[in-house]
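Just one protein chain is left out here, and the rest sit where they should.
For subunit A:
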Amino acid sequence: MKEYDIVIIGGGPAGLAAAISAREEEIENILILEREDKLGGILNQCIHNGFGLHIFKEELTGPEYAKRFIDKVLKLNIPYKLNTMVIDFNRDKIITAVNEEDGLLEIKAKAVVLAMGCRERPRGALNIPGSRCAGILTAGTAQKYVNIKGYLPGKKIVVLGSGDIGLIMARRMTLEGAKVVEVDELLPYSSGLKRNIVQCLNDYNIPLKLSHTVVDIKGKERVEGVTVAQVDENRNIIPGTEEFVSCDTLLLSVGLIPENELTRKANIEISGNTGGPMVDETMETEIPGVFACGNVLHVHDLVDFVTMESMEAGKNAARYVKGMYEKKGEVVELTAGEGVRYTVPVWVHTGNLGDGVDVRFRVSNVYRDKYISVYFDDVRIMHLKKRILTPGEMETIRLKPAFFKDRTDIRKITIKVEGE
């Protein structure tokens, strides 16, 4: 069995950043395992721009953003294996992977970084009834066909769900010669970024129908149309609002799920709120030496934050390997209070905050002119006015060491949305 100091599962932006920061901490013996035929992860198919505004202060395309990190990995001579699928992982940090050249690989790692990204929810997750003919696919699959292979999966499109991929694909398909009839969104707000609604729908006069959903799919061999209906505030279909919309393709952009099959194999507990493993401020899971970052941990909308989070994970994995890893202070639980769906991390060590720890979270509804508050037990220690909060945009607050001064017996930190 081959042994490595750090094995990184997934060569997307998360895995690349983790590898680079681990190498910068002088760990030599690193291996990245990636199942696709190139590094870069989902960015390879995101040929639109809008990546890197926070880190590079410029607007890059997905492949351009990825290239900066791939180049660095190459320059640092960090070993990686492509076309290599990890199929098993256990609590002893033994990884089983397969590829055509090495066959079946069993690898023992001192530390592991989970960076497998996420996948799209399929039709079944919504249990949409109707035909099971050709022309029903997820937006990400369509993105791969269009952007990587250069072929259109259809010409007259209805998009269900206003997640970012759906919005981006509405524009892409339009530019490539298809007609996007409409985007239907079950919720009364879009789960995508504001800028994507403006640049991908409004600029192309594509209607976004909020509080609408697809209730039936018609077609024998290929989709011939879908029935769209309006829903009430409890998401129940309002009878009589059904309307047939003729189309040949239904694109689904109805949510992303962190890809945690391997995490589950090691029996690492998965959070019901994020779909990812639970971690502390070092991005470490419940298994010492196993870290997680990027979309496998929680779904991000901006890759810049993936990179930042993953640098942290890589650095801590390196410190773990070097035995320089020490978590000082008390363990305090972080909880999502009213109006907040989840937080990452879910635990912090009070003596391990360096010059501050970023806590990322999403709100559970659209809020205007509200406050984000942080409570240490019952004491409010932070109160930030926000003009707008939406579930589609991840929020970050920084817990600074100063907050913990003279507060030794905190049991719980709560983040919530408050009126005043």
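As a convention for this text, a contact is a pair of C-beta atoms (placed from the backbone, for glycine too) under 8 Å apart; a residue touches a chain by one contact, two chains touch by 3 or more; residues count from 1.
Heads up, the rule we're going with is that contacts and distances are computed from a predicted model.
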From "Glycerol-3-phosphate dehydrogenase", "propane 2-monooxygenase", "Glycine/D-amino acid oxidase-like deaminating enzyme" or "NADH-quinone oxidoreductase subunit F", the UniProt protein name for the chain not displayed is "Glycerol-3-phosphate dehydrogenase"
Touch with the omitted chain, as defined above, among A:Glu100, A:Asp355 or A:Asp378: A:Glu100
One chain is left out of this view; which of A:Asn29, A:Asn49 or A:Ser131 touches it in the full complex? A:Ser131
Among the options A:Ile87, A:Leu210, A:Ile287 or A:Met382, the absent chain makes contact with A:Ile87
What subunit A residues would touch the chain not displayed? 35, 83, 85, 87, 96, 98-104, 106, 119-120, 122-125, 127, 129-134, 137-138, 140-141, 144-146, 148-155, 176-178, 215-218, 220-222, 248, 261
